[in-house]
Every structure is written in C-alpha cells, then in structure tokens.
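For this depiction, one protein chain was excluded, whereas all remaining protein chains were kept in their positions.
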Amino acid sequence: MIDKKHIAIIGGGIAGQEAASVLTGLGYKVTILEKNERMGGMLNKWSKLFPDFSSSQLVLDAVKVATDKNLNVICNADIFSVQKENGRFKLSDNSSLDVYADAVIMSTGYNLFDATLKEEYGYGVFENVITSADFEKVHKSGEKLTTADGKAPRRVAFIHCVGSRDAKTGNTYCSKVCCITGVKQAIEVTQMWPECEVFNFYMDLRLYGSKYDALYLEAQKHHKIQFIRGRLSEVSERQGKELQLKAEDTLQGRPLRMKTDIVVLLIGMEACKQNEDLCRDNALELDENRFFKSKNIYNHRNSSTQSGVFLAGSCICPMSVNESLESARSAAMLVDKSLKVQER
Amino acid sequence: MKNSQVNVTKEIADDNYFYLRSCIRQNFFPGAENVFLDILKNKLGKNIIDNANHTSCTGIGYHSDIVPYETYQTMVARQFALMTEHGFRNAAVSCITSYGGYHEVLETWKEFPEEEAKARKNLKNATGRCFEIPENISHSCDIIYRFRHDIAELAKYKLINKQTGKPLRIVDHIGCHYAKIFPDKGVGGAEKNTVLSAVVEAWGGESVDYPERRHCCGFGFRHYLVKNNRSYSISNSKKKFESMEPYCPDMIVTNCPGCNMFLDKWQYALAKIEGKTYSGDKNGIPVLSSEELAALVLGYNPWDIGLQMHQVDVEPLLEKIGFDYNPDEKYLDANGNFMGKPEFIGCLD
Partner (left out) sequence: MRTMMQKLREDVRLKEGLNACMGCGICTAVCPAAEYFEYDPRSIVVTVQSGNEEKIRKLIESDTIWMCGQCMSCKPRCPRNNCPGLIISVLRRVSQETGAFVKSRLGRQQYLILKTIGTNILETGYCVYPASVVPETHPEQGDVWKWIYDNKEAVYERVGANLDKEGPGAMRKIGRENLDELERVFAESGGQTLFTSIVEYSRAYAKESGFVDANGQPDMEKYTDFLLNEDNDEK
C-alpha cells in the first residue's frame, strides 16, 4: 500500500531533497513544497564547502531528485499552516494551495543572522564590513575580494561568533559551522591574495569535524593565518574607510588594536521565522533557540512533538552539509517505519 | 528574549517635569541649566519645577566608592519623595551620572524588591518621607531631542557656516552613563546613539562620525578626583581629540556636564603640555552642551547663558554661525560693570 501513501516535505533545500529521494526510492508519493522560486535552499548561496573545498554545486547536483512519477515539486509555496484532519495532514499556503499528506517532513532549514543587529560591528554602515555569506557571493562570482573602492586588501580579519553564543542578540547557542567556515574562508583569501595578512578572532575554536583540525593546521602552517583568542568588541571606520578593531588578546592579557582593510563577520544560523506559523495549528513545538523541538534529542532527534511530523536538517539545530544530509536520510527512514507501523 | 539595541525608541515625557540639577553643570556651566528651564517654560510652554530642597544625588561619591549603594538608593529615594510631594511623576535630569544612577536604582528595585523596601525604610526613618516610583526619567538631552523640531521652528539661527553656506561639522560625545548601562534608556541605544546627532541635523548641522566616538572622555571618577591620577583622564580625552582631528570639526556637542567640562579643559591642558591643539587654530574646538546649543539656535545672548565660562573661546563659533552678539558685553556683570577678564582664553598663545 506504500504507493498510496503521500508525504509532504516543507522546504526544498538539500535536506528536503535528500529525504524526497530516499522516500521516492521506497515507492512513496512525495510532494516538495519550496517557498522560493528555485530548489536548493541556502546552499545556492555557497561557493565551496569545508573541509575539502568541493564545489557546493556538486552537492546540489547530487541531491537533485530524479524526475519520478511519484515526485511532485511545487515552488513559491509558502506554507503557513499544518493541520491534522481525519488522520491526515492538511498543508496550506497563503494562496489557495492545499496539500493533503499522510506524513510531513519539516526541512525548513535556517536563516542567517542579520549582522546589522550587532551594531558595534558596523555592518550595513561601514562598506568594508561584510559577512561570510557576502564573501561566498564574491567567491562564487570568480572575482577576488577587494575593498569597497576596489583595492587589494592588505589585511583581512575574520570575526567568529557573530550572532552566536551571545545573549545580547538572543542567540546563546553555538552555530557550530562558523569556526570551520572562518578557517576555510581565511585560506581562500590567502589564495586570492598571497600577500594579504589574515587574522581570525575567536573565543573557542570549535573544529568538531573529523577533517577540520587538519584544515586549521594547514591554515596556520601553509597560509600563515593568525588566530587571536579574543572576541571582537567594536569596529570603527577611520578616514579612507580603513577599519579599526578593538579586542583583547586574551592569551596575552592585553587589549589589542588593529587596523584592517576588510572585516568578515562569520554570521551564525538562526531558526526560520516561519517555524512559528508552522506550529500554530498542531502540536509542534519550538525549542529554547526557536528551532523545532525533537521528541527527544537522543533517540528521536528526527521526531517532532507532533506525531506524523518529522524533522530533517538544520531546522533542528545548526548543521553542516554532511549532517543535514544524514539527518534527512534518517528522517526519511523514520517516516517509512512509522507509515508501515500504521499500515499494520 | 531578543535584546536588540537597534532602533531603540525610549519614552520621553512631554510635559510636567521635576528638574533635578547636576553638581558639575551648576558648578561649571550654571547658565546651561538656567537656559534649559527658560526654553522649556518660555519657548515651549512646558511646566517644569526647580525645587530648592533637592540635593546632590551623591552619584560622584557613589562611583568613587565612598558612598555605599544602600545610601545612594536612599538619596535617590529622597529625590523621588520630593517629586511625589510636589505631585510630579516625570523627572528631567541634568546630570548623566545621576541619570544612569536613577535608572540603576530603579532596575535594582524591579529585580530585588527587598532593596526598595530597605530604601523606603531608610528614607522614612531618616526623613519621614515617602515616595512613588516616577513614571518617566528623561535626561535634558532627551527633552531637547523630543522637541528638536519645535526648537527648529522657533530658531533664529541654523548650524550653518554663514560664509560658506555649508552645514557646520559637528562631532558628538555621549556621556557613558547615558546609554551604556541601560542601552534601552538612551535614544538610539548604546552603539549608534542618535540623541545628539538628530538634534544637530534638525538644526541644520552635519553630524560627523569619528572612530573613538564611543570612547569615554576619561573622567574616571577617582581618576580625576585625585590629582596624582589625572593623567588617566587627560590621556583618554586626548585619544578622542586625536580621533576627531582629521575630520576638522567646528564644534563638539555633549550631553554630559562632566564630559563637557573635561573636553573643554583638557584641550587647554594638552596645549600647555604639548604645545598642540586639535582644531587647526590656537583656540581649540568649542565644546557645547545640548542645552547651550539649543539656546544658541534660539538666539539667546551667549553671555546670558554663560558661554564666557568656557576655556575654549566660543566666539569663533558665533562668527561662523553669523551670530549677532556684542563681544564687549562678555565680561560685564549683571549691572553692566566690567568684572575683569580671564588672563587667557583658548588653548595656545
């Protein structure tokens, strides 16, 4: 009876697509509901991936679900309500779209932290302050990173923990992937500009992945990237748009002042605002960080607090590409298991 | 909860103020306090009371640690009691240290009601007085900010260089205790405070950013109060002047009486020590408070509002604005008699 069962997936990023391809492979009917015009989600914005500089396109191509008679993709579908009706789920968007499903996977992904909220860093005010996402855009275009007036930077500073582990921004959790992104992007800057001095200002380097520390070593050893243990306190602009940084070198126990041409803010991951809407008409809950709450974070990471609704990828918590894909596959398997149990 | 400091809009009462004076402003710029009262009463038609019974809040003693917090809370409670007795719920505060202090006490009381109970008991035992929590605590700069457009309408002058027709380039310095302790109590928050820049722009000037804009003037309480420690104070002011210098400001505007005094006097002291000014001339950069600046655009006689009490001469600024004033009256007393003049005005001979 599998072929009669229909699963709706909210979010067509890499997690949504990966889950869809597992489920269609098992013979289920699947509808992906993507709020944007195109599929792929946030990964579309990224150029190269840590830790091995693979092109993000590689992953995007690999997750693309083969055209399948069981797969239906609807873009520009901004779902705002999930309701349980007679044992099935009714999903609605702002237009007249209603989709009915036997199970739902949430793969709504994440938002990037809005760096203008961290006012002391001057993003949106000082032209030479950019974010890690801005950097990816430059990298993807094939251009080299330059100052706002088109000059080669002599010095670039990467700032860790922007919008993460920070009660001031309301995000006290660690976004986990920014540290390694900082290492990766720092290397990319030195690849663009071998003469450029590159600094990373960090609080704790959380390089948790199996190959991440090797990249850190490479950054230090081969690219002469310097790591300063101290959280940036403020950026101000000097004449000529040069930037002035204030931090403490906490390993020296002394305040540190630095002039730099470009500052790159490693912005953290936040839960999607739309998650709140999606919880309204059902038993879904958000956790203290506004991500979807799992039934239990150990054994039931992919189960939401609403039976029949499953979680995949970074709508659960910040995740790397790898983790997102793994999470999606395990969510799909869980859907399969639960529908089969229902069947019996 | 999200505690974003972006677009902080604070509530500023629009009438019926109980005025709480500043020790430093009364001492060094008493004319600024008088003209603030005059603008509110006679130009804006507001009700503001100047009460003889209030004393220092003892905030300078508190931050130099000779006054314990419990005493400070009780002194603040006494100011509130005077307000209550006169039927006022809105405080208009002249001093930034007091402003930060009143909010600090109120925040403590919110979080720890037993501290409020203690302050009430102390006040009752010491003075027999009782108080109600004020509805609104605003600084004088907040009130000027709130009525900046009304003042612009009444203004006789704009902050424009009369000769070049260009806006005056004005740098601001926000007293640390205005918004750093409680960012939501300052217009625009702690990082990109707009309480002074909005005023400058409303009156035709250009607000100019500089790297050390948020740095402390260097008062440091005990560091200025003890003669041997004053190098801390002057070196912090110097840092600010060096940072402003490349932007060639026509003047500095402040909201804090202490900062106003230090930025004025340390320019002179630095000139004596280093033989250098940061203004491109020998006079130095004039430093005005928001009260004094409001009075100027409204066309008050500069000598009525006490601008002759500044070490850095304000006359070059008056000339730039094209202000109609009489330099010969600068040192005349209330009866029109010459009262002698300072041996030296400005920074460098």
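Going by the order they are written in, the chains are A and B; count residues from 1 in each one.
In the analysis below, contacts are C-beta pairs under 8 Å (C-beta built on N, C-alpha and C of every residue); 3 or more make two chains touch, one makes a residue touch a chain.
Computed from a prediction, not measured in an experiment: that's the story for all the values here.
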item: Neighbouring displayed chains - absent chain, whole complex; value: A, B
item: Options B:Leu40, B:Ala155 or B:Cys176, residue touching the unrepresented chain; value: B:Cys176
item: Sites on chain A contacted by the missing partner chain, in the whole complex; value: 120, 161, 165-168, 203, 229-234, 246-250, 253-256
item: Missing-chain contacts mapped onto chain B; value: 5, 21, 23-28, 30-31, 33-35, 50-53, 55-56, 58-61, 63-71, 73-75, 78, 100, 107-108, 111-112, 115, 119, 122-123, 125-127, 176-177, 179-181, 183, 190-191, 214-216, 218-223, 225-230, 232, 234-236, 239, 265-266, 268-269, 303-306, 308-311, 332-334, 339-345
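By our rule, only the chains that are shown with their structure count from here on.
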item: Chain B contact footprint on chain A (complex, rising order); value: 116-117, 119-120, 125, 167-170, 234, 236-239, 244
item: Chain B - residues contacting chain A, complex; value: 1-6, 189, 191-192, 209-214, 246-247
